[in-house]
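Missing here: one protein chain of the complex. Every other protein chain is in place.
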């Protein structure tokens, strides 16, 4: 399994798809967008920060572990940092696999794990 | 919930994303690609055919039903028909929702239902 | 209209088309006839049990009389996606 993790201060640009083999049957992509309502408040955006080296290491470990249970071929995870306006993506994940079930399970679990303990924070105000 | 279903004889081109509201938090996209190996055989592609009006009606019904259990905002489903070469998409689904869980569940179920009883067939040889 | 003069369109898809040798045929039928009977008459050698049928674009029983049907589709196991 190939896993690529990127943090970027810029709007997420999805890299062109380059199929690693003729056995890829599922390409699953997820954009997590910043929404306007956060509880009671109306936002114009969110500010994201990360403890980069640790976040990266933890994500690498999570993705590698998930690949054990859900054999996929490739995962690309991009997390935007800094200010992200409403309607733009803070997170992008692309999973390539032979079959869709593995891609779906992998993606669902990857976001759960990201939110579980990976040191990234969204702040309602830039502090 | 807005549901759009398209059948096309041409390579699937993903329409640009137009967010229906500032409360969309999840954009989930699935491309189902034709793979080279089908059991023992090596394919160069597959030929798809559909019983169009019935397939469309059934898909509309399935998507509407799934929307009851998994509140999403929008779904676009495109199925390519005719010859689809290996590495190209026969199916594209895009789901927009506030939260990712609904989008993931909706997408997973939509493909299951599509494969369950919607009159579309893949043929190894053009007959 | 008398029953004997009624006609419907039989559509055959995918594998069913190969066995039928046609993709579309207009067939005279009696409203009391069921899809199973019509298929046995049309294709004596085929086993209708291998297909689902749709009457007027809805899945239907092989054993319900065709009645006012306008279209009968032979639906082998689907494989879309």
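Observations on the model:
A, B and C label the chains in the order they appear, each numbered from 1.
Simple rule for what comes next: a contact is a pair of C-beta atoms (placed from the backbone, for glycine too) under 8 Å apart; a residue touches a chain by one contact, two chains touch by 3 or more.
Predicted model only: the values in this text are computed from it and were never measured.
Seen in the complete assembly, the chain not on display touches A. In the full complex, chain A contacts the hidden chain through residues 32, 48-51, 53-55, 57, 79, 90-91, 111, 114-123, 127.
Everything that follows uses one rule, which is that only the chains that are shown with their structure count from here on.
Centre-to-centre separation of chain B and chain C, using mean CA positions: 28 Å. Chain centres here are Cα means. That of chain A falls 50 Å from that of chain C. Chain centres here are Cα means. That of chain A falls 23 Å from that of chain B. Counting partner chains per residue, chain A has no residue touching two or more of them. In chain C, no position touches at least two other chains.
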